[in-house]
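Input: one structure, supplied below.
Heads up, one of the protein chains got dropped from this complex, but the rest are sitting where they should.
Each chain carries a letter (A and B) given by its place in the written order, and its residues are counted from 1.
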């Protein structure tokens, strides 16, 4: 494994397979049937220069479930950076305090610059329009786990990616990871102007996958295994694009689309947050409670996957199985009121 | 017990008695004579959508003293909610990361809406003008503990509630809890326009308590057992009420009032924070160091009461007594320089 997790580009198929295997071994802890303290005494620096409560809490909880302690930093300005401190100095200082560092930063490349100044493992928690590798890994882990449940295989899978394919960094990272696996079929459906960048389409095609681009969901998708839809990233639009843009209802994934055009087993995924305001036309809430809606199983998977990332970078993954004991507190059978019985 | 703690309305007399008994068993830990790790491995999501440092730290410390880890979130906007995420989604996602959730939110009903989306225990840490049940429980626990010390009983107690009885949610919840107990005498003294809502007066009277409303503290209160006074909640006033309002000095609880009009054992309580600025006419600082001033014993009681809430909702209350060991570090005999020797 590379010493840091900065980009999915640095991961080979073997690395990814290893991380997914370790994540699977974390399930008893993530599902709160077992407790481990293997990282007791270790300190995580959880540095969020950009707000992202979900991702921050997910990394924090994953490190705690391994037994470690977390120092959180939030806010758009890092106090000493406002006084002219370089990323180099910040990195070297923080690595004197912490055993691992998660960093989210609005500027692309900043996390890699930060990592270059230390040998303490650094995990990219999102660098603006750049990368967010732990999200891509948990997406892949979710597809793999759901496929196993459904008796399907990644080879020959048909994945439909829709929504903002231009600015949604999670779909960029996800298709890179998927492309490491056996050839599959990828269908890309985006509103005009928000298409997947062509270098990514070319990359995936060059690895033997069948890629098709369409401009509408009004089609037959009965053989699609996964519909991965994303929020429109309006905050990354240029002023010109923003003006007058509104997502057509035609791009909404809802019960009518799923019942009318997809298969009985078609999974729906979304990196969240989804915009549930009426005019957003994001993934519709009418699928809540439908077993095909995998979005909350997907966020739940963030815990074992991030535990696997920490355990692997800190090289404790082989110690955990000897360091387990049963949970003693109340754990609900289901987390949400309408979680689908599977 | 109900699965969540959203309102005192959901608590029966038996529930309250159980929580107070469990809180009493937490005292050796809360007073730092013993350590327990019964919740080691558990994660609390401490979600404060509205600033309240004291309440946040109190819940955080209580969970840590049970051995758990805490993920804190502060700030008026939750980053993903600003992107249109519903409380439903936030709740379901957070419950995938955490074993229990404390939530404070400026909007009444929001915490109940959040709790409806998960089976993980949710505790209302205050929802605007709505409820703040842990505060009411620690107030009741304080009265009960102080009465035991003074050889008094709740039955036939005389409790004087004064200050902002209209907007002070803590007094609303407190009299509901008191009304579950043996008939007592409640005297309500508020400035004009800030009287206790009549439906609460009626509720308490209907349960057999003797309720009297007055408009002045200039009276004989020599048989009052507890004076519970509250800050004027100007931030909840309408613009019309705010204009020109200033609390008369006549409503100030100070040494002169306590010495001149109350009994030798009369306790003074306050939910804090108190406004100590000279013109605020809140509870006077001239009582600091007086053993009748119970306000800091009251905040201290927040720890065992919140530990009891967590232990009960997470069903570990019976495990704690087998999981204790002595504290090894320095613990001062008294916390404050003028804590009254009792």
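The definition used in the following text is that contacts are C-beta pairs under 8 Å (C-beta built on N, C-alpha and C of every residue); 3 or more make two chains touch, one makes a residue touch a chain.
Keep in mind the model is a prediction, meaning the values are calculated, not measured.
Enquirer: Looking at A:10, A:31, A:69 or A:213, which makes contact with the chain not pictured?
Expert: If we include the chain that is not displayed, A:69 is the one touching it.
Enquirer: Please give every residue of chain B in contact with the chain that is not shown.
Expert: Residues in contact with the chain left out: 29, 32, 35-37, 51-54, 57-58, 60-61, 64-65, 67, 69-70, 72, 74, 231, 272-277, 280, 282, 285, 288, 296, 299-300, 302-303, 327-337.
Enquirer: Residues of chain A in contact with the chain that isn't shown?
Expert: So the residues of chain A touching the unseen chain are 38-43, 45, 69, 71-75, 78-81, 83-86, 88-89, 91-99, 116-121, 313-316, 319.
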